[in-house]
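Only one protein chain is missing; all other protein chains are in place.
After this line comes chain A, so read on.
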Amino acid sequence: MSYYFTILSPTDVPLFNIAFGTSKSGGDGIARFRFPDTAQYMNQFIIHSSLDMVEEAQWMNGNMYLKHIDTYPPASAYISAFLTPSGARFLLLHQPPHAAGPNANAGGGGGGGGIGGSSSILGGSFAAGSSAARASASSIAANPTSPQTEEAVRQFMAEVYENYVKTVMNPFYRQGMEIRSAVFRSRVTAAGRKWL
């Protein structure tokens, strides 16, 4: 399973982006999306298009966590959303690994959080092969709409929200600014490793 997590301001400006892979069931925490390297914009397109659904769901639902709201079938990308009271949206795109990947070309670097500075949004973490195919069927990675996955995403969102509130309370942060805090990034990475 590969994840792409975005925080959007109420005016749809991205405040924070991170791409990571699953760390469960032997995953190495590196995102391997189904799009080729040249099509990394796809994640943003899908996230952006799902805002339509977020806008609709936020008025239909009293909760902050909106659950799985949208799917992009051609790439089997699933979007879960979380609303904050200030109007910022957390969107998580998750994509199960390709069932029949080409020859496994395990991305070199092990260890989670392979994402470097905030300059490269996707961290160049698209690998050609899909070693993530080894994820077992019972893990949350295999079935993005199962209750287990929903629960895991909810936990993740809650943890990120806690950290987000702390970051936003920082006196040096102005509303609508991009979140550049390295601490926040590492906390999100840790939450991803913990729950997803």
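Structural remarks
The rule is short, and it goes like this: a residue touches a chain if its C-beta (ideal position, glycine included) is under 8 Å from a C-beta of that chain, and two chains touch if they have at least 3 such contacts; residues count from 1.
Definition applied: contacts and distances are computed from a predicted model.
Within the choices "TRAPP complex protein TRS85", "NEDD8-activating enzyme E1 catalytic subunit", "signal peptidase I" or "Polynucleotide 5'-hydroxyl-kinase GRC3", the name that UniProt assigns to the complex's undisplayed chain is "TRAPP complex protein TRS85". Residue-level contact of chain A with the missing chain is found at 9, 11-14, 40-41, 44-52, 55-56, 58-59, 73-74, 121, 176.
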